[in-house]
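In this view, the complex is presented without one of its protein chains, the others remaining in place.
Labels run A, B and C following the written order; every chain starts at residue 1.
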């Protein structure tokens, strides 16, 4: 299939030069590579600049509340586990407001793909520090710099034994698309954290800044099946930033474990019949 | 000081044989060891069986909402950083409903001590699986067993680079008290996860069950300053359960970093004077 | 015969088990009954009370006064002894101290230990005695024990026999049966909501435990595999409502169950449901607030909160069933109207209703027969294009779910155009907002009239206005008050929003005096009535201490 077909023909409300454009291209490419029919994909987003992508890719879309992306995606997947469900949003949405759903859906291991546009800021609300912002990062809301330590999504995901943890750089559309394909293909709750420059608010973590620092885990011979090694990489405090698959393991998903979902798609079950209703009420006699 | 003086003279609503009693004894002992005047301590709790401890220890108490223990504790500490603030609650409260505050206050590194009564169930609401319940754990709400992987608080805390991460067993009052002392003394957001049998609902993780499995990190020569080693221990999937200090590091707290708190206790600041008010309004002229 | 058998003890002593067995025995005997539970927020110790009321006609609801008091410990004996009516009997262990003359002392603990070798069977020995004193049929009791204990029934049956033996002859009864098997059902409010949900085709429940909402969670969880539901414990209530909305968007009828405090966390999600026009059913088991309040007690203090919850303006449907039977039907109706009008529907029950057992006419499956309002894949394929939020006169747009046809389905929490795409075009905004609000009209047409009793001739009467689970208490109070002249009447709402005003206006017009009766301190329905009609009640009777209103409460207050 052709990647272009997945690009919705609408005006994009992103700023010129934003990393979001590359991510959109990558997603279209990934969907084409996966040969997924448009109507068999649900793109679930929250609120933020990143979250607008639900309107920019022509698949089914659920553009819900800020921070609740992953919760909504889990509900959708449980109801229709025959569809491909992608939970995509900003770092503020997924790791800040939505931190609890991030934690617990990794535990639940519903087969969804979480894609984070990690620009280290709250873009849409004018540049406040997001959870991934570096300590000391200055904004209008943090005039003497963010006091909190940055959140390392990959380290956390590995600590939660997430089945697939990867990171890419928005400047590398091909690489990002390739990782999206693998993340979607992997069964279980996959995470792809995308390093996304926001030229308007984040004048520190620019395209150039990332280009100088990113390296490929594959090139370094990293073994993604080694959890300790994965944690060590994720926790590393040096100046280099990894891309590629950090950690990967196989295992049953929520759907695999759920006896009712094993019988078929939940939303396809017919409404109860009269005789079922009678049986239901037997216990009250 | 005498530990008994910290035990409030009220009826305890816990069940006979519950691990909570030992934790209460340990806390009283720890406060006595720390020689903390009653009125210089605030015990912040949420809602649940564990959370009732705010009424059972005679210090200041803030028994707030289920799941919001750590958030309230952070607010209290920021307002009065001269007081010792302990955020104590159940595993459901701290890791389930309150998961997001757990994450982000470790990042914030406010100097509070988080004490979790980890009984792997929601005790007060009649025994549903808590986030730390083992996969497959059966309850009325999880009749075919919990489908989610258990939450490992210590692994998560290490992934977040929490400055102090420890675990104890409620059956070991002395050991628990000793770790409480260290956790309170450590500057920054400390975590003590206490393995707490709940004889009523949790018939699996009993006193005897834990006794067979717990071991002391100290005995094994674990080096708490080694983050990778700490993560390896926390992520271990075998049948043994560690107690002791898993990870410890020094570093500035939120209060150390905050210019306004450096000047003194926030709540002690006087109300603004008329001349201050005049100066405040200058910018609108 | 209108008797209350009250079993009192501490949590962990089996008050509930014993009470349920006794309740089922009475049901098997063909007695009309209502059984109410009250307990502390703890797992062991504290106060537990189970009150089974038996009556020849309807047993209505809770009442004060005890005809048979079975006390499992001294503390509760002392507390409840004053409730014993003239002619009432106390049943207790011989170990307890009591000066009451009308007492049946049973060496329950000793017998359980010595005769049965099972100390915990003491409460069964006591049950045997109490049931005997109360005149409950032996066979019915035995059947209830067998149902409850299965394999382990034998020892319990022996225990019952020992108790009966010590009690001697029945002091009350015999009670003539009011019906024969099959003519009535026995159900709790919580089970009724759960069964109503399954009957309506509910496929998905995501919830976080919270008393008394949990009753519906466990009811459904235990039946999930049998009836094909996913019942998932969420990490918090925010997850619950957003998971449910996700599932509903994807085509699974979805529900959440909680209490006021948990609902407080769902309010943003409720507003989202309004915006994306996605049906979801929210069960709120009320308990007294603010905040954690009295977690295991009852109250009616969430009506105005439920009505106005959520930022922005959007239609919703709110019911508050008057009893378990109605809880079944109105839960099914909530699902139906949520689907039909694509709105959130809220069911307000309370701890009293959720935990109480009552007998009722058999639930009729033909009254619920669920219908689908979704576009079929065939209909969708036949469409040239699909706009999820097409503007219609009714405000309801034909609804598709994703994945079943090639038509894409887009929903958005931002204001959007008819396709579902985010827009800042203020004309779209106005049109879409008006479209959504128009649904209130259609909803109103589906709301049934309030219950008015007696049905005619209210002129000059004092009319009691109520809602939800206070129905029985008010109904009984009206009868009590009318025993001395026909000057009282009632109007009762089980469907609260949209609020029908027509009947209200008529009643206000005819009545000499209107008194609101509610399980809260401020008169929330009275406020709502004033808001919608401009009519103000003349008096208010409220109870807000965590216990249900009784007919006697009301009659006394009215008389003052």
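Going forward, a residue touches a chain if its C-beta (ideal position, glycine included) is under 8 Å from a C-beta of that chain, and two chains touch if they have at least 3 such contacts.
What you are looking at is a predicted structure, and each value in this text was computed from that prediction instead of being measured.
What chains on display are touched by the one that is not shown?
A, B, C
Write down which of B:71, B:147 or B:246 is the residue touching the left-out chain.
Candidates B:71, B:147 or B:246; residue touching the omitted chain: B:71.
For the chain that's not shown, point to the residue among C:67, C:268 or C:355 touching it.
C:268
Would you indicate which residue among B:80, B:140 or B:213 is in contact with the undisplayed chain?
Only one of B:80, B:140 or B:213 touches the chain omitted from view, namely B:80.
Using the touch definition up top, pick the residue from C:115, C:415, C:446 or C:557 that touches the left-out chain.
From the options C:115, C:415, C:446 or C:557, the contact with the absent chain belongs to C:415.
Could you list which residues of chain B touch the chain missing from the display?
10, 37-40, 42, 44, 47, 52, 54-55, 58-65, 68, 71-80, 82-83, 100-101, 103-104, 108, 258-261, 263, 266-267, 269, 271-272, 274, 276-278, 280-281, 284-285
For chain A, which residues touch the unseen chain?
Residues in contact with the chain left out: 13-16, 47, 49, 65-67, 96-97, 99, 122-126, 128-129, 131, 140-144, 146, 200-201.
Taking the full complex into account, what residues of chain C touch the chain not shown?
40-41, 46-47, 238, 259-261, 263-265, 267-268, 270-272, 274-276, 288-295, 297, 301-302, 304-305, 307-314, 412-415, 424, 426-427, 429-430, 433-434, 436-437, 520-522, 527-528, 530-536, 544-547
Assume only the chains that are shown with their structure count from here on.
Busiest chain-chain interface by contact pairs, anyone?
By number of C-beta pairs in contact, the leading chain pair is A-C.
Rounded to the nearest whole Å, what is the centre-to-centre distance of chain A and chain C, using the mean of the C-alpha atoms as each centre?
About 40 Å separates the centre of chain A from that of chain C.
Calculate how many whole Å lie between the centre of chain A and the centre of chain B, each centre taken as the average of the chain's C-alpha atoms.
Those two chain centres are 30 Å apart.
Using the touch rule from the top of the page, what residues of chain A touch 2 or more other chains?
Within chain A, residues 100, 103-104, 108, 258-259 contact more than one other chain.
Which chain C residues touch at least two other chains?
224-225, 235-236
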